[in-house]
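Every protein chain of the complex appears in place save one, which is left out.
Chain nomenclature is as follows: A, B and C, assigned in order of appearance, with residue numbering initiated at 1 for each chain independently.
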């Protein structure tokens, strides 16, 4: 995918590692970004639902994108979640992320209050009028006001800045309806599915890619699934799809979302820390059980065995590494070397 | 499909034409059966939800299958809806339909009361113990107690007589889960989707066919969609899928189900009569509008222009034909000729 | 309550005892009817949801009302559930129950299919045009198409034969809306709640009574609750309401409805038999546990200790009694003595 082209492929809605104080663990986040890119994800998607955007402060959300944009350094495009408390704040976030060089922002429909379709339209229309960066509509009806097909069609026709929809409903029929309604007038518009369990059929009926939590756990597999499906090897793709559901279902349903994904990413060797939502004893037990289940599943895929405490490599602990990295970056910045130049 | 093989292809959940007295219009039903078979449907499915099984009496439900079995005369398999008031009555219906030579029965999960999965299991298990004919589980969570994946898996492993599931949820991920759970142990088990809007993706992820109301309106198209998808011509199949959604959506959503399908079938030249559920003035207007919409759509498909009152052919009206047929049948019966012998 | 007056008080939606063959246990049903009347219920309501109307055949439903009308012999009014497969069958049932002398029928909104409000209106309007007996609308949105307030208002204004609504939503605000919409024009119209957990507040905001499954278990308590509330002793009524919820919640929620009520009624000394819905092992265990819970609760209320197998009293078993009763009735009929005359 080129920087200016259509959004395509698998974008990882990454979780954010937290340190012992519950703050963003910058060095681990940078390490995770590299790892994801190395394993073939097409893009990154900070501040999504998997990324727990609502549990960070506005400043932290900006810091997350800042770190990731810096670390990515243009290797893959970034789709930055930019929803804030209201339109004014959201537009300010769009401007900020634009300044960081993200490919596009993703904005979830208003949540808490359930809005009618006409006001969902008005909301995105107002944002589209002012954003300096491309916007992806984010439809996740289980958490936020739904964005229905007529609304998507209307916004796509009226707003050049709106370039894609990320749909996490998992409703394949609805995706066909969206594509039929939008593509004739907007061949550049991109359709991404956030529902990992139907990634293959979604790609087969015309989606351009996905924003899939599973890709933060097994980026190798989602990439392979994508390549096989696009390459017409449907039987092989279906087999990976079935395996992916074996990962997706317990990770999603066993514990309150997205705790299961924190556990799963940890199993790939990242120190994700303790989430900000306090967990009950019952949930700690659930997650301990899930860890075993997922560990066994990863072993079967030949993806197990990664050190759960990889930060101490070479005798240095993560804090030390992070301090050093920060020092180096500060030094580079002081010498006028910006992210874009590196 | 052979009589004993796996259920495959498109089974039409046909509506039942009613005469001026609101009774089964036998001659028109026979004509409709012939028309459907001639246009390529792989099987027929009387007493489904589209067929308004709840609005007929137990005797009428038997009569419908009787007429259709007689008229089909083995040309295509029949999947007969057999749900009655309770297990005893349902088993009696299974026995009756078995005597008529149907390929299998379809039994919807208990409705009105919402049962838990363990009792849904107990219900089908009890039926499977006694039925002389193969059983298709019928999952339609918008109307009846859901049949979840563990229940389907358990029933498929314990009950040889249960040979298929018809799922009308439209949930592609759920279908993948079902197939993964059942197929390894029961390669003969058949998976049919009742959700026309995802027929292509369902076939692509491994379904054996569908029971689709649209096939009662445009059997030519659903057959072509099926053949193209099975034949690997996915792009062409997707185009038909998109057209089919243009039919399916207004027919399903504009009016209370299944009234829109009655209107649609009428447009193919069948005198469907007035349904048994009284309609409001508002609904009559909705259906008149729908008739225009669907008529225009059929014209665009080259399927319009069929006479809406075809029953007067050859100078005989339908009532006369029906009376003659009834007379002949009565005569045959009086001579000891049963349906099974003809 | 007089036979012709407004429906008022507590109507028991009684379950039907079944014998070892799963058929209606007539003598036990008669005994149960007497027991309920003796303990103060204001009326009886056969063929309701608690009464499992969908699990009986049309003939059985008629037989149930027949037995109960005969046994009641005018002591309390009967509200007979009369919903059948379609309007024609439902009207025939109305006529039949009218002939048996019931005070009114109760007709649930169409179920299985979910109808829009305008067609719910059309359905009841058509019935109201033809019924010879007063009709109670039955709103139970968890199982059937909802009957909304404008529909109730319109039907109440246009149809003299529609005299009441039984609402099982438990939504107190909705009940206030109904009363406000209907009572000004139809002071004779009656409002009954089917949600036992809010019986006191419903009566306080203006309901005329209830059709409450709990009254089939503890008719003494629901009667007392009613009398206290009507009598303005709110604090005392609230205490009984709280106790009733202790009965209602586990009986309703622990097992698939209405199995818990079968267990509960058995604890008052009636041989209810095994229900027609097959139960899983899990459910049998649930019901065994529930039996203990409810038994202890009844003991605390001073209502425990009734024999669970009371049918053998006086050395006669129930089948013998039933046979004798049947014989006497047959003899009476042969002499031209009809139920109405007795």
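Just so it is clear, a contact is a pair of C-beta atoms (placed from the backbone, for glycine too) under 8 Å apart; a residue touches a chain by one contact, two chains touch by 3 or more.
Given the structure is predicted, the values throughout are model-derived calculations rather than measurements.
Q: In the intact complex, which of the presented chains make contact with the chain not displayed?
A: The chain that is not shown touches these displayed chains: A, C.
Q: Using the touch definition up top, pick the residue from C:64, C:197 or C:213 that touches the left-out chain.
A: C:197
Q: Thinking of the whole complex, not just what is shown, which of C:132, C:150 or C:206 touches the missing chain?
A: The missing chain is touched by C:206.
Q: Footprint of the hidden chain on subunit C, which residues?
A: Listed in rising order, the touching residues are 170-173, 176-177, 180, 195, 197-198, 200-201, 204-206, 234, 238, 241-242, 245, 249.
Q: For subunit A, which positions touch the chain that isn't shown here?
A: Touch with the absent chain occurs at residues 22, 49, 54-58, 85-89, 110-116, 118-119, 121-123, 125-126, 142-144, 256-258, 276-283.
Here is the rule we use: only the chains that are shown with their structure count from here on.
Q: Looking at which chains touch, is this a line, ring, star, complete or other?
A: If you draw each chain as a dot and join those that touch, you get an open line.
Q: When the CA atoms of subunit A are placed over those of subunit B, what is the turn angle between 0 and 180 degrees, to the nearest 5?
A: 180
Q: Based on Cα centres, what is the most central chain?
A: Central by C-alpha mean position: chain B.
Q: Given the contact rule stated at the top, which pair of chains has the most C-beta pairs in contact?
A: B-C
Q: Based only on mean CA positions, could you tell me how far subunit B sits from subunit C in angstrom?
A: It comes to 36 Å between the two C-alpha centres.
Q: Using Cα averages as centroids, what's the distance between subunit A and subunit C in whole Å?
A: 54
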